[in-house]
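All protein chains but one are shown at their positions in the complex.
Here the chain labels run A, B and C in written order, and each chain numbers its own residues starting at 1.
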Amino acid sequence: MAGNSFGKLFKLTTFGESHGIAIGGIIDGCPAGLILDFDAIQNELNRRKPGQSNIVTQRKEPDTVEFLSGIFENKTTGTPMGFVIKNANQKSKDYSHIKEVYRPSHADYTYDKKYGVRDYRGGGRSSARETACRVVAGAIAKQLLKDVKINAYTSSVGDLFLEKPYQDLDFSKTETNSVRCPDDVVAEQMIAKIKAIKKQGDTIGGTVTCVLQNVPIGLGEPVFDKLHAELGKAMLSINAVKGFEFGSGFCGAKMKGSEHNDLFNEDGSTKTNLSGGIQGGISNGMDIYFRVAFKPVATLIQKQDALDSSGNIVEMQGKGRHDPCVVPRAIPIVEAMAALVLADYQLLDRMSKL
Amino acid sequence: MAGNSFGKLFKLTTFGESHGIAIGGIIDGCPAGLILDFDAIQNELNRRKPGQSNIVTQRKEPDTVEFLSGIFENKTTGTPMGFVIKNANQKSKDYSHIKEVYRPSHADYTYDKKYGVRDYRGGGRSSARETACRVVAGAIAKQLLKDVKINAYTSSVGDLFLEKPYQDLDFSKTETNSVRCPDDVVAEQMIAKIKAIKKQGDTIGGTVTCVLQNVPIGLGEPVFDKLHAELGKAMLSINAVKGFEFGSGFCGAKMKGSEHNDLFNEDGSTKTNLSGGIQGGISNGMDIYFRVAFKPVATLIQKQDALDSSGNIVEMQGKGRHDPCVVPRAIPIVEAMAALVLADYQLLDRMSKL
Amino acid sequence: MAGNSFGKLFKLTTFGESHGIAIGGIIDGCPAGLILDFDAIQNELNRRKPGQSNIVTQRKEPDTVEFLSGIFENKTTGTPMGFVIKNANQKSKDYSHIKEVYRPSHADYTYDKKYGVRDYRGGGRSSARETACRVVAGAIAKQLLKDVKINAYTSSVGDLFLEKPYQDLDFSKTETNSVRCPDDVVAEQMIAKIKAIKKQGDTIGGTVTCVLQNVPIGLGEPVFDKLHAELGKAMLSINAVKGFEFGSGFCGAKMKGSEHNDLFNEDGSTKTNLSGGIQGGISNGMDIYFRVAFKPVATLIQKQDALDSSGNIVEMQGKGRHDPCVVPRAIPIVEAMAALVLADYQLLDRMSKL
Partner (left out) sequence: MAGNSFGKLFKLTTFGESHGIAIGGIIDGCPAGLILDFDAIQNELNRRKPGQSNIVTQRKEPDTVEFLSGIFENKTTGTPMGFVIKNANQKSKDYSHIKEVYRPSHADYTYDKKYGVRDYRGGGRSSARETACRVVAGAIAKQLLKDVKINAYTSSVGDLFLEKPYQDLDFSKTETNSVRCPDDVVAEQMIAKIKAIKKQGDTIGGTVTCVLQNVPIGLGEPVFDKLHAELGKAMLSINAVKGFEFGSGFCGAKMKGSEHNDLFNEDGSTKTNLSGGIQGGISNGMDIYFRVAFKPVATLIQKQDALDSSGNIVEMQGKGRHDPCVVPRAIPIVEAMAALVLADYQLLDRMSKL
């Protein structure tokens, strides 16, 4: 049961390697009758694509999605939507120097051990290029979700944090700067930090905060498929993610019950929201918010020791064009995965009652 | 596709409410030929059961598991193992006072909204009593995993942290104290803290750290079913969990790539292990370690405002016998869920190669 | 991914061996709010149970189902329904004579080869006793389906056929005779035939016809999960089944298109119904009808050669009390499996449109 599918009813299956002919996927289970906005889909891809600013990788990939099925006269038909994104940048020669080399903190070693064979070109299947397919499906999920608002943003780069709570932010500012932080001042600082790191040939981690608003009450399938458990899995499946917390998160573990409980208003909303919009694994209508930790990108433009397949330590240096910080391009990916979870769980909830 | 099953090949499905006749489950997909140690299974249940010490709930539940099928002459037969745990403590009268009341930060409200009907007795399905079934299945998974060592322990209670890294701990001490912290001094402090909180009629959160050793290389099913993504989902599905991080976790998000990368030794092991034993979603043979955040229990032995189903704010006070801190009893649950993931992924890995 | 679950959204997982402590199952995914008629459930079990007439096995099993969860005040709550049926008749000594023996045309040999271990008592998991759990779940599915009418009946025993088309039958007569054939005259002949076969210590095959009426238009999930494909799988999963055909079936393969096409009426119904109520894998609102072939029971009350586990041919004779013809007791099982498919597909269809 290979792990290239996500979702139960609204299901995405992806394929493709970084330097193969194309990447792509199949979205199966989208209800019929959804009128698609193709510009909105491509726009999400553009938010993720390389070369969009001077703080991300300068690789060139147009990342144009082509739909092959499941849509008729701009409307979903209920049949599976196949799509492909051609790999423009598929020169495998760039990667011959890593053919026999396992780069540190990459997936080279583990893929080789697991499968006994490896497409070493640009990380092959383990490349984050695959996430473009998630962005396509997520963009459709967003359209299916209509009134739900999904806003992710960069909440830290290294030790530089956006301290304001999300309630004090203007999400319309997120796309106004290259680091996708909806606070002008902090955004400038983050950009400066990433540029400095890049100059050193180094990379830096960061966190993404994501806020889901207008989520219907009742989404979540206890006891194992709780809404936050699936959101957590979705986020942890994104390349470079090391942690996930929602609502009060790790801070909540330091609190007392008398501080942490969210008291009700008469309409069922709560006065506070340390629960993060989910009780017992089911959405309660309050804002859902969570935070995702991304490690620094492993490819450095510095000399590093690596291991070759014969068991020798060899010196290597990342060439090519890599992201100094993955977070700005991760924003649309986090949103896409959140949308996929919500769309799937909204369909699942159709089965809850008679 | 209701969410009461966990695992793909080694699959657990559970049923049961806190105050119904019994809880139980079916384990489907355990390979045939495993000789079961029933004492070890019951021992895991005893680690989770109420009343085991003076810092946990004083409810009385023998929590004796009875297997109904799938085992012949103490050996698994490859057919599904049905099991039940009777509910000794099923007096529904204790709960009549919450029949029409949604307790704050409980699942009462969301279950009612989702399903339109609710078994209000003791939280019904949303009660953590259900996790006893996970412990049963996890105990069998542990036996299947043989050489893999799974050790969870209490790493914080409120703001009191066990600062030592896991490498400096003696896991054989975990079971020597009631809070399950493998450091005598810190354990005493934690126990004192929980007793103080209990005296106040309050509750407190905490964290559990879990270490998986001798895990075979190659477990994990990219791109969505990465090993850490499934571990994260498993942990987040446990009642009261608010966060999950593995390896460097949220700290890793503050680091630079040159600090974070784990350089190889010639045998494929790594000099450091900020990756937490997983690269690209696949185990690399190093220790896997992760941390799980638990919020404070929502039931207080204090007066609190609640909401009734007619939309009135009403005062209520938790009666009965609740845990002042969920973490000590969560240790075997965390271990059980980790074992379920590893057992499942070990089976999945059987199909990776020809 | 062991095969003890059936259904995608309305899902049944079963456990239990013929001579273990109990058989049982979990129904997960039944929508909340269904008021259950427990007498109707037990009545379906009674239709299947041994000893109900003199043409079936004379084993004594009360086959009383006990529900353990998922129901509150007679209503489904949306949480999983666990249930057990105790095995009254679990004397394993009766079966010591087959401990080392593979009976011809039983599953003894294949289970032993597949799993390397075998619960030989009464066929263990391969016994048709397991189908009692299907009947329980099917009875609930029937209640969920409300207006849908499901009628199975014995359409042949050996070479004795009920020639009348189903339209000419009065289904209310099915339960008036022990062979469950809704035609008095043919029923008498069938009963006589089975009695004669029984006297010879032999067994005989037969067919069941099943008619599903008032099925909503739109059930079926092409291209693989077509409604008739799932019905076929459901029927073929019943013990002793060798074939399945729906609508024109094997006869249709002899016909010309100009004879076989079902022309429309103006209301979308069709003048003929060789399609059997399903077009392109989706129900069209016409009656669905299909036929299921059952082989003769393999256990004879005659001497037969068998194989022992050391590779010797040994003579054996079936003792105990076996069905001379499985078909009369198979009627409620066929209906149950049909109900499970329809309930599941009715839920699946909820996600077809926006």
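A few points about this structure:
By definition in this document, a contact is a pair of C-beta atoms (placed from the backbone, for glycine too) under 8 Å apart; a residue touches a chain by one contact, two chains touch by 3 or more.
Not measured: the values here are computed from a predicted model.
When the whole complex is considered, the residue among A:P50, A:G78 or A:G122 that touches the unshown chain is A:G78. From the set C:S53, C:S105, C:S178 or C:Q213, the residue in touch with the chain omitted from the display is C:S105, counting the whole complex. Within the full complex, the residue among A:E44, A:D63, A:D119 or A:D349 touching the omitted chain is A:D119.
Although one chain is not displayed, its contacts with chain A can still be listed: residues 1-2, 4-5, 8-9, 11, 13-17, 20-26, 28-29, 32-33, 66-70, 72, 75-82, 84, 114-119, 124-125. Residue positions on chain B in contact with the hidden chain: 1, 9, 29, 31-34, 78-79, 144, 222, 347, 350-354, in rising order. Residue-level contact of chain C with the missing chain is found at 1-6, 8-9, 14, 102, 104-107, 109-111, 113-116, 125-126, 130, 156, 158-159, 197, 202-207, 217-218, 220-226, 228-230, 232-234, 236-237, 242-250, 252-268, 270, 274-276, 278-284, 293-300, 302, 304-307, 311-313, 348-349, 351-353.
Please note the rule applied: only the chains that are shown with their structure count from here on.
Residue numbering shows that chain A and chain C use the same positions for more than half of their mutual interface. Distance between chain centres (mean CA atoms), chain A to chain B: 26 Å.
Between the Cα centres of chain B and chain C there is a gap of 39 Å.
Centres computed as Cα averages put chain A at a distance of 46 Å from chain C. In chain C, the positions touching at least two other chains are 1, 9, 29, 32-33, 78-79.
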